[in-house]
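With one protein chain withheld, the remaining protein chains of the complex are depicted in position.
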Amino acid sequence: MIAIVFHSGYGHTEVQARAVARGVARTGTPRLVPVHQIEDHWDALAAADGLAFGAPTYMGSASAPFKAFMDASAARVWSAQRWRDKPAAGFTTSAWPSGDKLQTLVQLALFAMQHGMIWIGLDQLPVDGEAAPNRLGAWLGAMGRNRHGEAAPSEGDLASSEHLGARLARVADELRRGRAAGGGA
Amino acid sequence: MIAIVFHSGYGHTEVQARAVARGVARTGTPRLVPVHQIEDHWDALAAADGLAFGAPTYMGSASAPFKAFMDASAARVWSAQRWRDKPAAGFTTSAWPSGDKLQTLVQLALFAMQHGMIWIGLDQLPVDGEAAPNRLGAWLGAMGRNRHGEAAPSEGDLASSEHLGARLARVADELRRGRAAGGGA
Amino acid sequence: MIAIVFHSGYGHTEVQARAVARGVARTGTPRLVPVHQIEDHWDALAAADGLAFGAPTYMGSASAPFKAFMDASAARVWSAQRWRDKPAAGFTTSAWPSGDKLQTLVQLALFAMQHGMIWIGLDQLPVDGEAAPNRLGAWLGAMGRNRHGEAAPSEGDLASSEHLGARLARVADELRRGRAAGGGA
Partner (left out) sequence: MIAIVFHSGYGHTEVQARAVARGVARTGTPRLVPVHQIEDHWDALAAADGLAFGAPTYMGSASAPFKAFMDASAARVWSAQRWRDKPAAGFTTSAWPSGDKLQTLVQLALFAMQHGMIWIGLDQLPVDGEAAPNRLGAWLGAMGRNRHGEAAPSEGDLASSEHLGARLARVADELRRGRAAGGGA
């Protein structure tokens, strides 16, 4: 099971989270966890094979409700290293093509690193066009751009988010099988 | 007047905020604004000659209560560019010498840039020793390290925070005088 | 005089540097300094009222020839703090809308902070469209996107670069006048 923890202020990041979940579902089992329900899911997160983190970029970094979840993980997870060695990935949306979204992805990756996780980025070569994969040029995670008045990121952005979910589930499988098979350190 | 907006979870960042205020007080007037009182101070912030932002680094970025203030500024300040051209500076504390504090300072600087502000960093060459200036090696802003069980960052960290406050007040004065004097652009 | 130090691998960043220079020229005097000629210009940089730094984003950060200039400044400038208190700004180009350009701007800003400079970002609210100002959504500096096969970033990107140059020159003037006028600290 791959848990997808997200906050969505206006619905865009939720649409993106559902795309990540579709990618996970190709080979695994996604579980969507909105941050306002996090108190019911700490054990599920600790049991997950991997975690995806998603938040809108507000004023250059992850939204405050998502940050509250990050801060809460300090006592719940950090000192006991409950997420150590799990693969993790990140996604974010904002209103402009660049829009400081990279800073949010760096923030999510550093958060995962503090938990001893393994970071899975977006391995897609960028292609031009609204429906094209990785059209914004992102590699640390998946970005979605929300144009004013539209309910969701572009088709291409969502395809990249789905691809990221599929990759996360695949690597989680590889790590699980590899650990079962090994032998080594 | 220079407003110092801060969140402090355990008191360390408040000690640091007071050091920044002492630096401002050398030539100007500091106003300490804890984020939980922010609703009373939006107009004061808009009237200030400069702003300092301070938050503890939790899980690799600014604490959630400080982020809630950042997010609230989107509607209150951003679209009307109420802080445009004001100088800004940042400070943060955490438990370890590096401790991802740089990421928090980058986050604060990008926040100030989204508001069209001017960023003032720490112009001190580093020196070795607990009481030495800029002993951690920080330039984007002031860092304080809180050792376990101690109530405040080291003497040197606080001296650097005070220096940053003094520099912010000085540049705010220079900009104010320069704008009054000019003619140009 | 505002010096604009830049590296351009394929010409795009040079077009952007010339746009920054046009902005400077509205109220001041620009001097374009390609990094391969830097050895003739260290004294000019130390005498400048402000500096703009520009490099293409290659593999997620500033190009190696620009980094060689940054490294050379350690011995030439850093320990004597020859650039202290000067205003600085940054710009970069790459092939994709986000394209990790933010990381290059953070790199340039941290470089300026190590030199004790003051950072001037882009104070434009973003607008949609190829010819619109700040269409990519950048605030730490100016971004240019180079589409495949085109010789230059879009009209809007270049207008933002020009605006950044004008702002840098204006703030440099304000600081110069404010320092001449003051009195204080």
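We just call them A, B and C in the order they show up, numbering each chain from 1.
Convention: contacts are C-beta pairs under 8 Å (C-beta built on N, C-alpha and C of every residue); 3 or more make two chains touch, one makes a residue touch a chain.
None of these values were measured; they are calculated from a predicted model.
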{"item": "Contacting the left-out chain in the complete assembly, out of C:Y58, C:F91, C:W119 or C:W139", "value": "C:Y58"}
{"item": "Interface with the undisplayed chain - residues on subunit A", "value": "26-27, 79, 81, 84-85, 87, 106, 109-110, 113-114, 116-123, 125, 139-140, 166, 169-171, 173-185"}
{"item": "Touching residues on subunit C - with respect to the absent chain", "value": "58-64, 67-68, 70-71, 73-74, 78, 100, 103, 106-107, 110-111, 113-114"}
{"item": "Interface with the unshown chain - residue positions in subunit B", "value": "60, 94-103, 126, 128, 135-140, 143, 147-148"}
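Going forward, only the chains that are shown with their structure count from here on.
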{"item": "Turning angle required so that subunit B lies on subunit C, C-alpha fit (0 to 180°, nearest 5)", "value": "180"}
{"item": "Interface numbering overlap (same over half, different under half) for subunit A and subunit B", "value": "same"}
{"item": "Distance from the mean Cα position of subunit C to that of subunit B, given in whole angstrom", "value": "24"}
{"item": "For subunit B, residues that touch 2 or more chains besides their own", "value": "106, 110, 113-114"}
